[in-house]
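A single protein chain has been removed from this complex, and every other one stays in its place.
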Amino acid sequence: MTAISAAVIPAPHQPIELREFPEPVLEQDSALLRVEYSELCGTDLHLHHGRLAGVPYPLIPGHVTVGRIEKLRGAMRDVLGQPFAEGDRVTFLDVHRTCNACWYCLVAKASTRCPQRKVYGITYGAADGLCGGWSQKVYLKPGTRCLRLDGVAPELFMAGGCALPTALHAVERANLRLGETVLVLGSGPVGLSAVGFARLAGAGQVLCIGAPDERLRVATAMGADDVLNLSKLEFAARFQWVAERTAGRGADVTIEATGVPAAVVEAMRSTRDAGRVVVVGQYTDAGEVPFNPHADLNRKHLDVLGCWGSDFSHFYRGIEILKTAAGRQMWSAVPMQHFGLGQLNEALAELAAGRTIKALVVPET
Amino acid sequence: MTAISAAVIPAPHQPIELREFPEPVLEQDSALLRVEYSELCGTDLHLHHGRLAGVPYPLIPGHVTVGRIEKLRGAMRDVLGQPFAEGDRVTFLDVHRTCNACWYCLVAKASTRCPQRKVYGITYGAADGLCGGWSQKVYLKPGTRCLRLDGVAPELFMAGGCALPTALHAVERANLRLGETVLVLGSGPVGLSAVGFARLAGAGQVLCIGAPDERLRVATAMGADDVLNLSKLEFAARFQWVAERTAGRGADVTIEATGVPAAVVEAMRSTRDAGRVVVVGQYTDAGEVPFNPHADLNRKHLDVLGCWGSDFSHFYRGIEILKTAAGRQMWSAVPMQHFGLGQLNEALAELAAGRTIKALVVPET
Amino acid sequence: MTAISAAVIPAPHQPIELREFPEPVLEQDSALLRVEYSELCGTDLHLHHGRLAGVPYPLIPGHVTVGRIEKLRGAMRDVLGQPFAEGDRVTFLDVHRTCNACWYCLVAKASTRCPQRKVYGITYGAADGLCGGWSQKVYLKPGTRCLRLDGVAPELFMAGGCALPTALHAVERANLRLGETVLVLGSGPVGLSAVGFARLAGAGQVLCIGAPDERLRVATAMGADDVLNLSKLEFAARFQWVAERTAGRGADVTIEATGVPAAVVEAMRSTRDAGRVVVVGQYTDAGEVPFNPHADLNRKHLDVLGCWGSDFSHFYRGIEILKTAAGRQMWSAVPMQHFGLGQLNEALAELAAGRTIKALVVPET
Partner (left out) sequence: MTAISAAVIPAPHQPIELREFPEPVLEQDSALLRVEYSELCGTDLHLHHGRLAGVPYPLIPGHVTVGRIEKLRGAMRDVLGQPFAEGDRVTFLDVHRTCNACWYCLVAKASTRCPQRKVYGITYGAADGLCGGWSQKVYLKPGTRCLRLDGVAPELFMAGGCALPTALHAVERANLRLGETVLVLGSGPVGLSAVGFARLAGAGQVLCIGAPDERLRVATAMGADDVLNLSKLEFAARFQWVAERTAGRGADVTIEATGVPAAVVEAMRSTRDAGRVVVVGQYTDAGEVPFNPHADLNRKHLDVLGCWGSDFSHFYRGIEILKTAAGRQMWSAVPMQHFGLGQLNEALAELAAGRTIKALVVPET
């Protein structure tokens, strides 16, 4: 039994280290996954900067991962009841242990707010075992929700990555009607996937405001009709741009995917009266922002909808979308850079500098 | 043809004056209403202080009114197609001329945001005719939506007044589920009616935070299980009070009906994760307030829903509710003070001082 | 360790027998409940007649039960995470093992259609252990969802019984708006609870068509404004009765709770255009019925909504409703007859003859 290498954030702000872990003893109905690809995304940058509460450092990051089942003890089944076998290529929902037993799961039916919820690569630490994808192998605990990747290339799935279910959830919350105009604020992975899903969900027009130009070109490839680089403009000019494309009204739906508090207020102001705003980009606490409850919310008769996390349905249906011709074409447009386990400090730096859109972790490189 | 007396706000901050108007010449399919009761509410205070934009002073206020049809030219019909006759006791929807021809009416189906919308007693001025209820008579223009008050005492209808459709609209937006806990912030007329409708819509528990104690006693009579006087407490203590009644979670639904910007943020913080907040109290611009988009909205997976105005359906169904035993009992609990047309400066002062909850204007006093 | 007596349906159409069972060995995180009350309802009549598929006779019926925890091994917790203790008075959701792992649970979020779903007293047979309430004791398997009955008298809870969550689910599906007219077809337990919930959910008017008069008197006590005995009338006369109360339109919402196929078509015909019909009474296969897709459905722009089973949220919120003054008053109106374990053949006969509305099984009688 050989040791398993994994990349670890020892503590906030400390360099990532390669560490070796023993192969875990499998519990009943669990498995060991040999990682083909994992992801390095903005959340990992937040984790490296210690911006998320309740993270049990040291941590093996990597919350979206694809690989093959190397060992299986007992039975694991997909949602159709079909058993998995060693050798199967799978991915799995990073969210684990939503309990189906608490008030949030059973009464509110809001499993993304279940207090027992644990997330691979984020709230499971290295002390919990091989629970992150920046590793040669990942331990799939009993109850992990796996999904076969039949008919979807693993690279295509990773092009969506964690943004895929997140953005699908956001677009679903928007309750889009055929022919409406959707404005996406932000052109990071979630914003780009939101552009794709808005297009796929029947928008008549998809607008995207973000930066830099390279990402906006991806937004265009994923279905945006028009894009605007925000870096050179004030809000008034940005609103003017939206207004010109919406008969002066603002968008029917705005999806905020930026991480900047002021963007939430900009989303409200960029949306037409009686429209909908989905706020999905405020993943970490970046402070307060002033807004005007009369003019920005009440008089506008606006729906402002927070959107937290995702559940298995978003994950499953996101992959169904990748099986369609349009979905395949859209997410193929996302450029990806590959990094080995030993290159992840560099990868974080690239991401922080905005020089990479999607960094893939490839342990076998 | 005798002159008609009406009370007029000549301009913001100027004392109300009694003025005389000639009896209008009726257009085809219009009517003249002899007023039995009209209303003096918080909106009229705003009007007197000039806090609403686009008001064409001088103004005859009074947007909710009951009376009898004194003269009718041509035909006016109710929604069942039944013609009205002289002598019928009716009320009418203060909102007029939502056009059923613009983008907001026809595509967005958001008639409360129709740009052509005009409101009796607010955006129709004295120059438009007898278009406010603080008058012996009101001119019912062609197309005014009238409703018979059969089976509902006019005093009971006035106890609801303009708050009735507004609060019904707010509770409807909340999409309440049977057995949920509703928190109402504010104990003015809209807050009190929201308490009643939340109870009627199947809340398991209705909480109300407001002031002064006299209004909270009315809240209790209208169905609140528990009330809290906000005047002596900080937010932390108020939240503690809500938390104790909701297993620490906050309310399932919070309805903001206060007019104070900070109350909107308090509403968000007082609501459980994945709950709903309806903002109905920010009728005038009282400035900005800071909030935290991460902690107050996104991570909470909250729905924050602005609620503007009301349409005929809220008006109609509000009156249907007054016909039920429970509705009759609830709104009978609202204390009312009567004022003649010559006493309205005094009435405004009473209202401003919080000494009256519901001031009725009785022209024939 | 003394033997435990339970009443058993050996096979369809055979008389109920008292049998003795050994006390079960408790698995980890399971419990033994000493039964105070269980229920005998229409489902049990169906079970006795063999009308339900997939029932593993011999069977201990009784799917809704209240009692005290007599023995507890390991930990069982309520939805707030509070541990239960021996001596606690609890009830439990009859539905067990909805798996939270299959396509219906995770993707469709339709747990009442989960193929792994098992129901105490219906699809668990005597071979599965003490899994029905017609017994001195019930075995609460690991994962059973229990709920404390604090603040609700057990007799009141039983007055609702299995009809409580079922009817709440049906009324919730109806998406009732404040002031609408609800027509309930059927005055059995589900129909009566639907009358109560429709009233509580804000109906302006609740109508009930059923039989016999005794049950209709209960419907009135539970909130029906008007009731009609169907036994003496043809459909045309029944529709006329509804039409007279709805300006000729039919009800806004009709809830079918009869078990008779023709009633589903009557529900469609008794509902106004663009209204909603909830079908909750077709629990067993009673054959086909003809309808006219043009006139009964498409031209009417109707929503016809099947409603199957219930989940924990309906159970939980139903009990929240029983804690309110109005809920307590309504379900107190349901007359109940008590039967010991040895009297259940007689109880079935009473129910079949329509001489009892709600039969309680009281093992300690």
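Note that the chains take the letters A, B and C in the order they are written out, and that residue 1 is the start of every chain.
Throughout what follows, a residue touches a chain if its C-beta (ideal position, glycine included) is under 8 Å from a C-beta of that chain, and two chains touch if they have at least 3 such contacts.
Remember, predicted model here, so these are calculated numbers, not experimental data.
Only one residue in the set C:Glu27, C:Glu244 or C:Asp273 touches the chain that does not appear here, and it is C:Asp273.
Listed residues C:Gly161, C:Gly223, C:Gly281 or C:Pro363: the one in touch with the omitted chain is C:Gly281.
The missing chain, though absent from the display, is touched by one residue of C:His49, C:Arg249 or C:Arg328; that residue is C:Arg249.
Note that of C:Val289, C:Ala325 or C:Ala352, the residue touching the chain absent from this view is C:Val289. By the touch rule set out above, chain A reaches the unshown chain at residues 80, 168, 171-172, 177-180, 197, 200-202, 204-205, 247, 316-321, 323-324. Although one chain is hidden here, its contacts on chain B can still be listed: residues 77, 79-81, 100-103, 106-109, 115, 143, 145, 311-313, 316-317.
Chain C residues in contact with the hidden partner, per the touch definition given at the top, are 103-104, 108, 110, 112-113, 247, 249, 252, 261, 264, 272-275, 279-295, 297-309.
Here, only the chains that are shown with their structure count from here on.
Farthest from chain B, judged by the mean position of CA atoms in each chain, is A.
Under the contact definition stated at the top, the residues of chain C that touch 2 or more other chains are 80, 316-317.
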